[in-house]
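Presented below is the structure to which this report refers.
Of the protein chains in this complex, all but one are displayed in their positions.
And then chain A:
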Amino acid sequence: MKARVMVMLRNGVLDPQGEAVRAALGNLGFEGVGGVRQGKLIELDLAETDPEAARHSVTAMCEKLLANTVIESYQIEIL
């Protein structure tokens, strides 16, 4: 079973990299991009076969390592 974790900066935390990407898109002539937020996508291959158990385990991984919850939030998708 696979899990996909999306890690993003929390709302309200300024994202300097996203801001740089937004400015670069503007320079390329792409108009109307009001904001860009950049995050991370992490894919995990799991031995677990029970979706609930997998979600539980991936949540622990996020809390302990995959995200820094001081500045980041995460979303888990079990595939």
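Note that in this section contacts are C-beta pairs under 8 Å (C-beta built on N, C-alpha and C of every residue); 3 or more make two chains touch, one makes a residue touch a chain; residues count from 1.
Keep this in mind: contacts and distances are computed from a predicted model.
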| item | value |
| --- | --- |
| Omitted chain (choose from "Phosphoribosylformylglycinamidine synthase subunit PurQ", "Polar amino acid transport system permease protein", "Anti-sigma factor antagonist" or "Response regulatory domain-containing protein") - UniProt protein name | "Phosphoribosylformylglycinamidine synthase subunit PurQ" |
| Option from A:A20, A:L41 or A:A60 whose C-beta touches the chain left out | A:A20 |
| Which of A:L28, A:A47 or A:L65 contacts the chain that the document leaves out | A:L65 |
| Interface with the unshown chain - residue positions in chain A | 13-14, 16-17, 20, 64-66, 68, 70-71 |
